[in-house]
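Only one protein chain is missing; all other protein chains are in place.
Chain naming follows the written order as A and B, and within any one chain the residues start at number 1.
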Amino acid sequence: MSAKKYFSLIALITVLYVAFLFLTNASLDFYTITVLSNIYIFVILAVSYNLINGVTGQFSLEPNGFVAIGAYVTALLILTPGEKLDAFTLAKPLDFIAAIHIGNPYLVLVISGVVSSLVALTLAFPVFRVRGDYLAIVTLGFGLIIRFILINNPQISNGSSGISGIDDFANYIMVGVVALITVILVYNIVYSKFGRAMKAVRDDEDAALAMGVNTMKIKTLAFVSSAFFEGMAGGLLASSIGSISPDQFSFMLTFQLLVIIVLGGLGSISGSIIATFLVMGGMEILRVLDDRNFEFLGLHGVPGLRMVVFSVLLIVIMIFARRGLLGDKEIWELKK
Amino acid sequence: MIELKNVTMKFGGVVAINNLSFKVSLGETFGLIGPNGAGKTTVFNIITGHYKPTNGKVFFKNEDITGKSPDYIVKLGIARTFQNIRLFGSMSVLENVLIGFHNHMDYSFFEALFRFPKFFKEEERFKKEALLILKILGLEKKANYKATSLSYGEQRKVEIARALATSPSLLLLDEPAAGMNPKESDELANILDIIKKEFDLTILLIEHDMKFVQKVCNRVLVLDYGKTIFEGKPSDMLKDEKVIKAYLGDFDVES
Partner (left out) sequence: MEFFIQQLINAFSLGSMYALIAIGYTMVYGVLRLINFAHGDFMMVGAFLVYLFIALLNLNFFVAVGFSIVLTALIGVLSYKVAYKPLLDKDAPKISLLITAIGISFFLESLFNLLSNQLVGENTLAFMAPSFFSNRIEIGGVGFSVLNAIVPVLTLLILGGVLFILYKTKIGIAIRALAFDISTVKLMGIDSNKIIAFVFALGASLAAVGGILYAIAYPSISPYMGLMIGLKAFAAAVVGGIGSVTGAVIGGFILGIVEILIPGFFPSLGGYKDAFAFILLIFVLLFKPTGIMGIDFEKKRF
């Protein structure tokens, strides 16, 4: 579309959406606002995770690792030296860790994203050089290693006790706005020559190569971009929850995102957004399976049943409806 | 324009191509013929940089391109189509052609990310160019159709359009007339003629359809088990004894 059309559309969406944010902020109760806030953060995560898995077709299990990095970078930057010395209960923090402080939350978020991207860049090199097959297992291992490093290095991270007392600059409005910006930026990537090249790599990597696309560069681009937004989202999570610990960033987080993007349709931005609402909302409802008693079934609150249902859901979707809700189309392309 | 010198390709113990040498001159349409398994697609894969030959060299416009990466070779000006059509299934006809323009579109990742004016300019410009190519091939009305929804013959044309978008000086066509009826292959022959003139091309093609070969090729080379058994004019090829022996019945000939 033309520049004029594009910018008018963006302006319209932004105005309507921001109005929506302020309205809901003023009228909804605290609990709902908190849930929605969390959903917005997961939209950021889903839409960026979809970039590498769905649009570029490279199966990666990276989110929990980059989210963790982003969360910890944010926590360590935003807390003042004094606050940090209090927060570190297991060990004294390293000097430069204690000293470093950046007060501006936006800058902190961007730095969190950048740090994640840099880590992604170093990971991408050995992996994309060889077979993309290995991306999944390397990113799986990466997530485990990050947790491992966080737990075993209390002088950097306060080990398994984690860090608490993080400023809650990530209020509902801010999170909502960052989510909008992310969606727009990801859209901009996908609907450009880079996005087309990513889809080409997904559809037929050899043919893409034969058309002059540097497939390694494109895969790296997608991976690094995903990492950036995931790192940023990690920072938002750190701030909105207020405290972080290595256990929050386990494989379960990645698995949840995987279910979301598969349900929405691998490669569809709008699909990911819709699916995030469905799954996160659904999980709130499913929580009854864990918390309440099903006397008529003779079961008492079954912890862990939620996860079993989740995994069965993923398997069933993959076997019977692996294109998910929207396939690789956007909601405005459905008539095609 | 392009020259192979003593190229040998071994896969483990199998010798796919044995000491092959030939030259294609500027502006020619050169045919690579041979029974299935003779090594023709392997030759393509060597030229495009997908395989590195066990021995020998490939020269393109006097530059040694042996073993260089595929995207470098495309940038130099060699483009190809595939034996079994390999279009990008999730994208439209137009988007498939735009992939060919990938290296020509001159905007950076950040310019795309933040939608700078350059982005819109380049996208608009190359959309127009893509439609032009599609027009020459008679496909501009189907530009927004999903590429794989087109008929087989049309999909072949889309593949050619996509290859043309890379601005090649040498076009490699792998069995372009495969699966076409006589009317379609005649139309294809005309199109090849048009694009050759319009885009200043040299064409190297692999084919089985002898009538098509007679119609479009200036010269041919016949491969059997990776070795040359004939090189010369298409009309002479059909009379050559060695060729007839190698093929006994394999040809699609209407004499």
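Just so it is clear, a contact is a pair of C-beta atoms (placed from the backbone, for glycine too) under 8 Å apart; a residue touches a chain by one contact, two chains touch by 3 or more.
All values derive from a computational prediction rather than experimental measurement.
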| item | value |
| --- | --- |
| Residue touching the undisplayed chain, where the options are A:L140, A:I156 or A:I241 | A:L140 |
| Residues of chain A (touch criterion as defined above) contacting the omitted chain | 53, 57-59, 61, 126-127, 129-131, 133-134, 136-138, 140-142, 144-145, 148-149, 152, 251, 255, 258, 262, 266, 302-305, 307-308, 310-312, 314-315, 318-319, 322 |
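Definition applied: only the chains that are shown with their structure count from here on.
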| item | value |
| --- | --- |
| Geometric centre distance via CA averages, chain B-chain A, whole Å | 42 |
| Interfacial residue positions of chain A with respect to chain B in the complex | 2-3, 6-7, 185, 188-189, 192-194, 196-197, 199-200, 202-204, 206-215, 221, 267, 328, 336 |
| Complex interface listing, chain B residues touching chain A | 48, 50, 70-71, 74-75, 79-80, 82, 86-91, 95, 98-103, 105, 107, 109, 112-115, 117, 119-120, 123-124, 146, 162-163, 166 |
